[in-house]
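A single protein chain has been omitted from the complex, and every remaining protein chain is retained in its original position.
Up next is subunit A:
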Amino acid sequence: MHLLESFKHCPLPKDLNGIRFRDSTVPFWERLSLLIQTLSHIVHSENRFYPIQRNLQVQGWVKHFLAVNQKNRNELAECLLSELTGYLETREPLEQNIFVWRLTGNRRIGSTYPQLAGELKLDEGYIRYVFLGTLHGLIKASMEEPARYSILRGVVKDLHKESERQLTQSTKVTLDYVLKGMELEEIAGFRRLKLNTIEDHIVEIVLTDSSFPIDSYVSAEAQQRIAEAVKSCSTRQLTPIKRALEDDEISFFQIRLVLAKSGGII
């Protein structure tokens, strides 16, 4: 509660877009922070350091990225610097400092969230929020202006594909509308598509991203009951589940959503 309280007095960061970038934010940060740490050491001719990111996949990615990159290391570091500076200059001072102080270089290990909170005399939750917004903006910028952010673009490229790759084009459009806060009926009307089709899109989105929130389409209580019905029928076929529910208020769409969200485990 106190977290929300403190947010009242602090503006929400622009570009915060958790649903869209949820899957790519963390790996993006892991890659970028390790790339910067690595370049920082190389540039200062220090070749031994403890990688700040432990994930072997991320370490492998950085190695690969440096191996295939044509530029010499100093040039690469300077380009990255100018891309980051260029982007950060468009942001609020608070964001600029939080972002840079989170980074680890050869001289200094990055700050933790509580340390930043102490330093900046702000709520830790708010710091996390602001930081996330900066990352989202950075991802967005590098996707929208690949020419200007060529190195950052390389960091995000395959990540973003990963999370939205599986969605069909039409579903992506629906997702964009959903994220703008439109109701399913509205989207159907607007796009001159059947409601059924839009519902299919939503199920598809939930199938590719099980953390996508479905509460606005099925109440928590209904989700609970559907899950129980699925368990008791020990089937994933819709008709017997619907029959077992003995409730006309619950639609096939809602059952499908719960099934999709459970990813097969109920």
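In the analysis below, a residue touches a chain if its C-beta (ideal position, glycine included) is under 8 Å from a C-beta of that chain, and two chains touch if they have at least 3 such contacts; residues count from 1.
The working rule: contacts and distances are computed from a predicted model.
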item: Chain not present in the shown complex, as UniProt names it (candidates "ATP-dependent DNA helicase RecQ", "1,2-phenylacetyl-CoA epoxidase subunit B", "Phytoene dehydrogenase-related protein" or "Putative ABC transport system permease protein"); value: "ATP-dependent DNA helicase RecQ"
item: Residue, one of A:36, A:155 or A:245, that touches the chain absent here; value: A:36
item: Touch with the omitted chain, as defined above, among A:71, A:108, A:157 or A:172; value: A:108
item: Sole residue of A:74, A:150, A:168 or A:224 that reaches the chain not shown, by the stated touch rule; value: A:74
item: Residues in subunit A touching the chain absent from view; value: 36, 39-40, 43-45, 48-54, 56-57, 74, 77-78, 80-82, 84-85, 88, 96-97, 99-101, 103-115, 118
